[in-house]
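With one protein chain withheld, the remaining protein chains of the complex are depicted in position.
Presenting chain A:
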Amino acid sequence: MDSYDASESTPRQSTSLRPEDYFIGATFLQKRLESVRKQTSFIPTPPRRKIPHCSQLQEDVDPQKVAFLLHKQWTLYSLTPLYKFSYSNLKEYSRLLNAFIVAEKQKGLAVEVGEDFNVKVIFSTVLGIKGTQRDPEAFLVQILSKSQLPSENREGKVLWTGWFCCIFGDSLLETVSEDFTCLPLFLANGAESNTAIIGTWFQKTFDCYFSPLAINAFNLSWMAAMWTACKMDHYVATTEFLWSVPCSPQSLDISYAIHPEDAKALWDSVHKTPGEVTQEEVDLFMDCLYSHFHRHFKIHLSATRLVRVSTSVASAHTDGKIKILCHKYLIGVLAYLTELAIFQIE
C-alpha cells in the first residue's frame, strides 16, 4: 500500500540516473513505469516506520509562525504536481486569484448571505515545513476580508486558509520532471465554497488535480500507535477512539477514552525495538484495547470500523479531517499524511 520505506533504502533510489543521460521524454515515462511496476509486485506496507521525532530542520520552524497551524481542523486533499509553479511569482498569483474569486462571486456561483465581497488573497511561503532539503517549500494561501475602514485593522479577518506542503516526498520527487513542483498534501480550513473556488483556479492554472484524502481504519490505527508512542512532557487531551458499528437502521457509535499515560504505558509494554514501529506492535496495541473492551462489554470492536482517533499529539477523522495539537511533532504527523497523499496520487 505505501511505497515509501523509511528504514531501508528503496531499490528505486539506487538505480535512478540523471535525466541528461537519457533522451528527453523517455526518462520520466520510464521512471514512472518503473515505480508503478515496482508497486504492483508484492511489496508490502513497510513493516517498520520511524517514530516521528523532531526533525533536523526544526530550528527553522518558528513556533510562533506555525502556531496558526495548530488547534485548527484541516480538511485533507491530495494534489498532483503543479506545472510551472514558481515561488517568485507569488504576488502575481495573489492578484490573479483575487480577480478570479471576485469574478466567481459576482457570477453568483458561491453567494453566501452577508458575505463581504471585498476580499484580499495572500500567498506566502512557510519556511521550515519540510522533511529534507529536497522537499519544496510549503506555501500558504489566505483569504482575508478587507475591512471597511482602512484606517484601523489593516489586516482583515481571515476567512479561509489553505496550505500546501511536502514532507519526505522523495518517492514522488524522483519521478517528476523539473517543471513540476510536488506538494502533494493540501490542507484547507474555512468555507467549502472557497475551497472549491481555489481548487478550480489551481486546477486551471497549474494543470493539477485535487482529490479528498480519506484515511482508512488501517491507517488510523497506525496513527494512534505512532502518536501514543510520542514522548510528551504533559498531556493536553485524553486519548480517545471512536468506532462506527454498521447496523441497521441507524449506525451506532462507540467511543472509548483512555487516560493518555495509561495508553503510553500500554504502548511501552508492547514496544520492542527503539526508534521503530512495526506492524505487529500496532496490531498488538489495538488488540489489547479490543480485548479489554470485549472483556467488559462483550462487544467485538474488531468487527467495527475505526472512525476517529484523538491523542495529545493530533486527532484524525476518517473523512480526512485532522487537527494537530503539538508543534513538536508537526513534521512527523505531516510526513505520514504526505505518504498517504502520495499513495493516493499514485
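By definition in this document, a residue touches a chain if its C-beta (ideal position, glycine included) is under 8 Å from a C-beta of that chain, and two chains touch if they have at least 3 such contacts; residues count from 1.
The rule is simple: contacts and distances are computed from a predicted model.
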item	value
From "Actin-related protein 2/3 complex subunit 4", "Lil3 protein", "Centromere protein M" or "Sm-like protein LSM2", the hidden chain's UniProt protein name	"Centromere protein M"
Hidden partner chain, touching residue among A:Val66, A:Val126, A:Leu306 or A:Ile331	A:Leu306
Hidden-chain contact residue, picked from the options A:Gln73, A:Asn216 or A:Ser269	A:Asn216
Touch list for chain A against the chain that is not drawn	1, 41-45, 214-218, 221, 279, 286, 290, 300, 302-306, 318
